[in-house]
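Working notes, structure below.
Note that one protein chain is taken out, while the other chains of the complex remain in position.
What follows is subunit A.
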């Protein structure tokens, strides 16, 4: 599970050698540690309307960042010699025509050579819709292409991500919207280390932001979360991160994984529930346990999943059926039971694990990709059912993550697979977990039915 190459090109004589040979040099990503500064270095806020009125939205972003204690600048020239930008936030909510993009984006471009390692670029824009004037839609959708491209140009572990205001937020500048603030904070922070080239749409003003730093430090305080497949790998890490953020975690896995599950449950001071999620009453049993033992159920993370890779020509029901049963059918059945029960806490959150295989496709994984694309379909269709409860359902699609599972991939294939993204490395389970914790937080209530990739901007797929 160790990326030896990444270590070699970042230290000692092998670093020098790699530099001289011009080998790809993936950066060591800055990852979240409680108490660390949100951004290292000054943050630049750029706006499309900087050279004319109105500047409201840009000003509002700047004020918000100042309130978070960031060192905020408004002009690319305001950088001391030798200093580097920790982050650049580009406010593009007011663009009316494609030509409006140039000033802010060119200003952004002028800062990229002075962006700090693991620096951040975050755009704020509006969704293009069918009812927009064509020129407006072109300008708004143009942001997508620019963001995804510039993210691929960033080096040194820097990432570029975008926040898109949905059509229902047309009348707002976005900054009073809890999930816009929450997404901005997430993308700026080290928690989004392996999230790159992603545009997340905030659809509504639902959700509540913490009132102070202590609140941002424990966004899930008082919440009860269930994580399936929690015995090892990504699931175990999700349990740890949710617990770190203040949640009481019910760790679920199949009975044969019970020993590893107990260790995770004890480490996060939660409870272990040995349960096969394909059981007909799995959703009800999860509810009974969470509500019975911990008084409520706020968050469900559908992480449990299996693979049975075969070319479709060689596929049988033995390899097809279990994958669909565990990865999607069980989730559908559990969600039905959870929603019908009326026993979920207010503003519940469901986060489901999809996969980049379900987006871009992967040879030998028709079964897995069907199930994971199914998860995306399910999330989109379940979102309207969760909204009346103030709830959300979202999918997180990991790319190449360093786990026991990917460690079994043959060495050369593995080396190639982990370099095929803009960050030129595999992600860690904690990267997936951080994104899930963000989507599960009360502040993310306006993000519903979305798919967020944690893939270091995989070179294929959206």
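By our rule, a contact is a pair of C-beta atoms (placed from the backbone, for glycine too) under 8 Å apart; a residue touches a chain by one contact, two chains touch by 3 or more; residues count from 1.
Here is the rule we go by: contacts and distances are computed from a predicted model.
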Name the absent chain by its UniProt protein name; which of "3-ketoacyl-CoA thiolase", "ABC-type quaternary amine transporter", "ATP-binding cassette domain-containing protein" or "Cobalt transport protein CbiQ" is it? "3-ketoacyl-CoA thiolase"
Using the document's definition of touch, tell me which of A:97, A:266 or A:413 contacts the absent chain. A:266
Determine which one of A:188, A:275 or A:359 touches the chain that has been left out. A:275
Of A:69, A:109, A:145 or A:256, the residue touching the omitted chain is A:256
Had the left-out chain been drawn, it would touch subunit A at residues 251, 255-259, 261-263, 265-266, 269-276, 279, 292-295
